[in-house]
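Read the structure below first, then the notes.
One protein chain omitted, others in place.
Chain nomenclature is as follows: A, B and C, assigned in order of appearance, with residue numbering initiated at 1 for each chain independently.
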Amino acid sequence: MDHHAAPPAGPPPQAAPPALPASVLLGTAGALLALTAVTVASSRLDLGSFNVVLALAIAGLKASLVAMFFMHLKYENRFQAVVFVSALFFVALFIGFVVFDTMQYQPEVRAATEAAAPAR
Amino acid sequence: MSAVEHGAGAGGGSYLTSERGLRSWLLTVDHKRIGVMYLGVIVGTLILGGVFALALRLHLWNPAGGLVSNDTYNKLFTLHGAVMVFLFVIPGIPSALGNFVLPLQVGAKDVAFPRVNLLSFYLYLAGAVLFLVTLVVGGLDTGWTLYPPYSLEGSRGLGILIALVGVFLAGFSSILTGVNFIATIHKLRPPDMGWFDLPLFLWALYATAIIQILATPVLGITAALGFMERIFHLGIFMPEYGGDPVLFQHFFWFYSHPAVYIMILPAMGIVSEVVSVFSRKPIFGYRFIAMSSLAIAVIGFLVWGHHMFVSGQSRWANVIFSFLTMLVAIPSAIKVFNWLATMYKGVIILKTPMLYVLSFFAIFGVGGLTGLFLGALATDIPLHDTYFVVAHFHFVMVGAVMIAFLAGVHYWWPKMTGRMYDERLGTISAVLVFLGFNLTFIPQFLSGIGGMPRRYATYAAEFTTQNRVSTVGAFVLTAGLVIALYGLLASLGRSGRRAPANPWGAASLEWSAAASPPSHHNFDTPPRGVRPYDFSVLRKVSEEAGWVNAGGEAP
Amino acid sequence: MNGTATTRPGSAGPSPFLAGHFRSMGEQLDTSKLGLWLFLASELLFFGGLFVAYAVYRANHPELFHYAHHFLDWRMGGLNTLVLIGSSLTAAWAVRSAQLGRQGELRLMLLATLLLASLFLVVKYFEYAHKLHHGVFWGAAYHPSEEILASLPAALRAAPVPAHLGTFFSIYFLMTGLHGIHVLVGMGLYLWLIRRAGRGHFGPGYYVPVDAVALYWHLVDMIWIFLFPLFYLI
Partner (left out) sequence: MTLAPGPLQALLLAGPGYMPERASSVAAGVDHVFGFIFWVSAVSLALIVAVTLVFVFRYRARASRQVPEASPDHSTRLELTWSGIPLLLVMVMFALSTKVYLEMTSTPPGQAATQVKVTARKWSWWFDHADGKGAKSLHVVLGKPVELVLGSVDVVHSLYVPQFRLKQDAVPGRYTRMFFTPVMAGTFPILCTEYCGTNHSQMLADVVVHEDQASYDAWAAEGRSPALSLVDQGRKLFDEKGCSACHSEDGSAGIGPTVKGLWGKSEKLVGGGTATVDENYVRESIVAPARRIVAGYDDLMPPIPLEERDMLAVIAYLQSLKEKP
């Protein structure tokens, strides 16, 4: 193997992102405030289980605004974003598997709870 | 840390002598000194855990037990497990050897965050001390897995709370080490060192660090939840208050399965280094080995449910976890075959590190292959929580990891101390460890297949022979370890031979560009990237003077 | 090695803030940021465990959440959301001020962040005090007072009380409590930054700590962005 044909050699210290313009910061904060209003308003509608989905979608959007602009992820080395997204991926995986499993065996929990109830 | 601190040792000889006094050690931010301190404490925990293990084996000489009471037996195996897992096997290679070797191999002066590194050491030390404190307050008999409701019952005293804090602290130490390692490998390489110029030990530590960063916090939150549940009766894990004990098992194994890869990946990294150097040949299939480390790290996150096949986990979750578990076997298989291929047509030098690595092949082979029985659902159901499992994970965690740890300690000993260990004692220890290990744990497979459950203070008479052979084996293994320790420590005395900069003829930077032991700054001139497995540029001068670059100049 | 100045404004030679094992201030900034992002990833998994607990109980016992969220006042949560968004803005602005070398503005922004963080905890204090005063504790300790039960909507009072309601409050106190601890730590860090800024340590050549603490602070904000709808707006 030719090691020296290997891709991106060495770590070039990359140029730090320049200071963010005031407009970006104010715009982000404004969008966050607006989305907070939207999320409060949407909770007033009765959409059944879709309420949670909507609330989480708005929260996700707000969080990505914070990450991209306030945390200037948009202007950083892409690896930082990879780190952040893979952490979110593993959280999602953890939640997904565990909720999937616990929901499957819930009937056995309910049966035991009901059997125990009259004894109390 | 300021430039001044770093400059203090300039011209002051090796890192061991550049500054003197206890204070210069306890407050050091030098990765090498921190690595040495870790090594000392970790060997201490190994001895402690080992003493517990011998007591357990003696107790099991007779089916009715008899040496200690059931309660004492339960406390002994709990602390044996907890000390060995949390204090020895998990931090063993990354924190002790990794801390010492990583910046050297990467050509850096130190890790990215030296003060965080020191903090990490003290967090670990605090965790270790808390485990000792549980001994004082009456011990702990929950098993290292800490399953509720048993572990969090109302009758429990301080022991469980202290142990949970200990686990939490040791966990945070591990996270900080992981952060340091990834940042160092990413940012502190010489400008001409590409990703595929990294020694494979670094790829292994990199993959390990991913798990340390992403899995260990879950251990932290699990310990915190357990702590709160015990005090405040939260109703999250305890069924009494509406909680779900199986949920705890999900939390626990979400960390503790990946933790197995925190243990084994660095061990594999050591094997890659040693097998190449002592075969005088470039590692075979560098990229497959590097990528298989990453693959193990990622797939390792997806298989925790295989610890829960009979726990009441749902049927379809079992099937999915069994499938994913089977996949994780592949990257390990690739590594083994590539190591064997590395020896092909090489010049195999049977020094102590290589002897340990050769025994690693057989022992890791058994450990990995017996894992298949436990990943497959039909065979796991009868074998789960029997001695088959005990033997399997000892083959992986003790056999493979501890043997690789010993290989690594012998391999880097000349660099760490500037002394050559006694080769004859090293050879004897490697042979005894291999024999003693197999004698201890092969009979346990047979007990497990026969249906002997684990964590039993007393057992059916039909398993007496297996248990007695196992006890004898444990003492042979201990003898091997004591000889290894003696051989290493004796080299520090007056009779110890001085080590040349490059006694093994290795090409990676810690051997080819740094003195033995290295100076405070590691390198006198900033090193350039090298091909870590290109041995053609090295020439052996003599056994005493070691190897030099073919150009003639000593490194 | 790159465009970043390696000296503090007004002084010559290498910056006193360059650690010896880095080759340049640029490398130091880069490395510190990477390290911090890795730590934040770890934090996500740490909080992640609590989100798992939330998801498991919400999925399997939705009745707890529908009943118990009436004990929470969405206006308080909403106010705190606004406070934290504001503090994130000032934290981000502080980084900008440091990068541009505007010392007065930097100090002002750091101070504003600290004050907003304190305001958040004050609101939180009133929320907690109200609950604890009325016996709304976690887990098995949940024994609500008649008074607070009387304040619930009539329809809810008529409905049967779900078993193990305390588990909801366990999760509520754990998640907001862990978040609150992070806010406290953040306040400590901002105090430290204010002191250092007062000594004029930060400028275009060296603003690693301002940036790093701000990244941490934004994560704290981000977690709250999820906690708010998950607890207050069910």
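One rule holds in what follows: a residue touches a chain if its C-beta (ideal position, glycine included) is under 8 Å from a C-beta of that chain, and two chains touch if they have at least 3 such contacts.
These figures come from a predicted structure and were not determined experimentally.
With respect to the full assembly, the chain omitted from this view is in touch with A, B.
Within the whole complex, the absent chain has one touching residue among B:Phe100, B:Phe284 or B:Trp504, and that is B:Phe284.
Only one of B:Arg57, B:Lys109, B:His250 or B:His384 touches the chain withheld from this view, namely B:His384. The hidden chain makes contact, of the residues B:Ser155, B:Ser495, B:Thr525 or B:Ser542, with B:Ser155.
Residue positions on chain B in contact with the hidden chain: 70-71, 74, 141, 143, 147, 149-150, 153-155, 239-240, 243-246, 279-288, 310-312, 315, 318-319, 322-323, 326-327, 329-330, 333-334, 336-338, 340-341, 343-350, 358, 361-362, 365-366, 369-370, 372-373, 376-379, 381-382, 384-386, 445-446, 449-451, 453-460, 533, in rising order. Touching the omitted chain from chain A are residues 1, 105, 108-109, 111-113, 119.
In this text, only the chains that are shown with their structure count from here on.
By count of C-beta pairs in contact, B-C exceeds the other of the chain pairs B-C and A-B. Inter-chain spacing, taken between the CA centroids of chain B and chain C, is 35 Å. The set of chain C residues that touch two or more partner chains comprises 27, 30, 34, 38, 41-42, 44-45, 48-49, 52, 56, 163.
The set of chain A residues that touch two or more partner chains comprises 11, 13, 79, 86-87, 90, 94, 98, 102, 109.
The part of chain B that touches chain A in the complex is made up of residues 186-197, 214, 218, 244, 246-247, 250, 254, 286-287, 301-302, 305, 312-317, 529, 531. Within the complex formed with chain C, the residues of chain A that make contact are 11, 13-16, 18-20, 22, 25-26, 28-29, 32-33, 36, 39-40, 43, 51-52, 55-56, 58-59, 62-63, 66-67, 69-71, 76-77, 79-80, 83-84, 86-88, 90-91, 94-95, 98-99, 102-103, 106, 109, 113.
The residues of chain B lying in touch with chain C in their complex are 1-3, 5-7, 108-114, 116, 175, 178-180, 182-183, 186-188, 213-218, 220-222, 225, 228-229, 232-236, 240-244, 247, 250-251.
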